[in-house]
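The complex appears here minus one protein chain, its other protein chains still in place.
Our next item is subunit A:
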């Protein structure tokens, strides 16, 4: 039987999977507005393709943060205070991106729009990169002392391993977003997105392989969970190859599902690799934060479990319904809100 601590560890992982799967594609579409789109109309089509969804997607991150606060307060405290500066940058990026969607279409002026387009592009590029860096740091280990305080210098947070992690997550989100674009648009833009997605599969393959190998050498998570991680890696490889296959057959929905599966498996890999730790101390393994020493009391976890189990089905229900409501493709003759 699962302990409540284990259950909450899994729930946090589920919230991050939801976040990277969903906001992953709208980050990717945000990047595409700067790379794929050639003119204002194409940018508007792209932004409107994620228009009804991006705000709801972002809530997955907020909920993950809230869940960590409630279930693992020490993890929340160590991570948020320790990663102070990257989080400030992350917040600035999310703030700029969020208002940019709302503001860009409100004034008909080229410079005005270009300014907010830059915010959308950078605001979509930076968060997956920074979160990739943060998650890679969890696995590699950070200077966490006996009081659970993380006092990390720049190079504890940013080094070759965490950079590889950050870039891989960014490119993965980009390809995922391109496939969402293929699903939600038509005509010229859709063709361009499909073509670029195909081209991007090769660098993505190289990055994913590099991350896997680097993780094997730079972290010790394979020592504890080698078998599980190898299975996950094989599943990930299969999902990636299927994404390429479906893309070439123009079975776009399946291809999108497969990049989503790669994202989900990557997050599962991170969490399975860490278990039962949530953050690894590079000073002494005795200082690792675990699902036990970082957690709330039993009563709190029980209350939160009841709340989460009763609310999550509704959340999933109406979020899925919202995708159903807006399942039709967006094109330049559509009603463009932004």
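Assume contacts are C-beta pairs under 8 Å (C-beta built on N, C-alpha and C of every residue); 3 or more make two chains touch, one makes a residue touch a chain; residues count from 1.
Rule of thumb we're sticking to: contacts and distances are computed from a predicted model.
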{"item": "Name under which UniProt lists the unshown chain, selected from \"Cytochrome D ubiquinol oxidase subunit I\", \"Pyruvate dehydrogenase E1 component beta subunit\", \"Fe-S oxidoreductase\" or \"ABC transporter permease\"", "value": "\"Cytochrome D ubiquinol oxidase subunit I\""}
{"item": "Touching residue (missing chain; options A:9, A:25 or A:76)", "value": "A:76"}
{"item": "Among A:120, A:201 or A:304, the residue in touch with the chain that has been omitted", "value": "A:304"}
{"item": "Residues of subunit A (touch criterion as defined above) contacting the omitted chain", "value": "51-56, 58-59, 62-63, 65-67, 69-74, 76-82, 84-85, 87-88, 91-92, 94-96, 98-99, 101-103, 105-108, 147-151, 296-297, 299-300, 303-304, 307-308, 311-312, 315, 318-319, 322, 325-326, 328, 331-338"}
